[in-house]
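Have a look at this one before I ask anything.
Here the complex is missing a single protein chain, while all its other protein chains stay put.
Our next item is subunit A:
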Amino acid sequence: MTTLAIEAHGLVKTFGENRAVDGVDLAVRAGTVYGVLGPNGAGKTTTVRMLTTLLRPDGGSARVLGHDVVDDADQVRRLIGLTGQYASVDEDLTGTENLVLQSRLVGLSRSQSKRRAAELLESFDLTEAANRPVKHFSGGMRRRIDLAASIVVTPDVLFLDEPTTGLDPRSRGQVWDIVRGLVAGGTTVLLTTQYLDEADQLADRIAVIDRGTVIAEGTSADLKASVGRSSLHLRLADEAQRDLAERLVAQTLDTMPHRTPEAGVITAPVADPDLVADLMIRLRAEGVGIDEIGVQRPSLDEVFLALTGHAAEDDDTERTAA
């Protein structure tokens, strides 16, 4: 049996009438990245706050590396790192001061703390900002300092609540890279995100959460497979060969190709992507020139739409604590 870093059974949290989290089950294997995907207000943050001992569940139970988040909260806090949705470092303090503060609070000595702060600032490319108050940092820098603060000592389980919301692509890439590095070092990561491609990129397994419950769970491939098949996208070098090409596609893939409004483009559902190789050989044999060919799997956007009946919003609506 593989060890579970996080397990939750029927977690419930209600705020008045609102059941923010309504029976969430999770099982996260140690050493993996687990994505919790959902739109605003789905209950992601509330779930994370319960798992990180900040909020007491109203029902159900959860364990982090075998320690109950309620009965054994102190032990849990010794194992986790948390980066909240709101960058939770002190805006008035400088980068260095924040990291020294954090290091001191996890128990490093004064000199160790200074050394660790300098080391993290250096490797997170924040040295120049070391002596500037965090409130003058850019969005990407803030997120990096926040992440750095979570790993002054290596957490066994790191919780990242929407670590890249509002970041530009370059900063997102940097955050992703830090996450990959941590996982390489053996840390288990649970991250919440509204970005489907983020879950796709980072997570080994994904739970899709909507209105406080998990509505689908699996690898990103599982989720995509549950929604539909891949599709072939073929652009011909010569529009005139379209009829021939369509016949070959139909024969080889055993499906009906769709004619698209785009000149020389054929698409067709693909049950077995392996057959596409056969198709390419036949196209070559018949002298059909290819401009572009690809097999696309359904995006997680489509998955989300299919599962929830509504699109994943990543709008700018104000994020609430729900």
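Going forward, a residue touches a chain if its C-beta (ideal position, glycine included) is under 8 Å from a C-beta of that chain, and two chains touch if they have at least 3 such contacts; residues count from 1.
Going forward, contacts and distances are computed from a predicted model.
Peer 1: From the list "histidine kinase", "Bifunctional protein PyrR", "Sarcosine oxidase subunit gamma" or "Transport permease protein", give the UniProt name belonging to the chain omitted from this structure.
Peer 2: Cross-referencing UniProt, the chain left out corresponds to "Transport permease protein".
Peer 1: Would you indicate which residue among A:E91, A:E239 or A:E292 is in contact with the undisplayed chain?
Peer 2: With A:E91, A:E239 or A:E292 as choices, the missing chain is touched by A:E91.
Peer 1: Decide which residue listed in A:T3, A:S138, A:T260 or A:Q296 touches the omitted chain of the complex.
Peer 2: Counting the whole complex, the residue in contact with the absent chain is A:Q296.
Peer 1: Out of A:G60, A:G173, A:G218 or A:G264, which touches the unshown chain?
Peer 2: A:G173
Peer 1: Any idea which of A:L82, A:L160 or A:L279 touches the chain not displayed?
Peer 2: Answering carefully, the residue with contact to the hidden chain is A:L82.
Peer 1: Using the document's definition of touch, tell me which of A:I6, A:L182, A:I206 or A:L234 contacts the absent chain.
Peer 2: Among A:I6, A:L182, A:I206 or A:L234, only A:L182 touches the chain that is not shown.
Peer 1: In the full complex, which bits of subunit A touch the chain not displayed? Write them out.
Peer 2: Those residues of subunit A that touch the unshown chain are 49, 52-55, 74, 77-78, 80-82, 84-93, 97, 101-102, 104-108, 116, 119-120, 122-125, 133, 149, 151-154, 169-170, 173-174, 176-182, 184-186, 196-197, 200-201, 296-297, 299, 301, 321.
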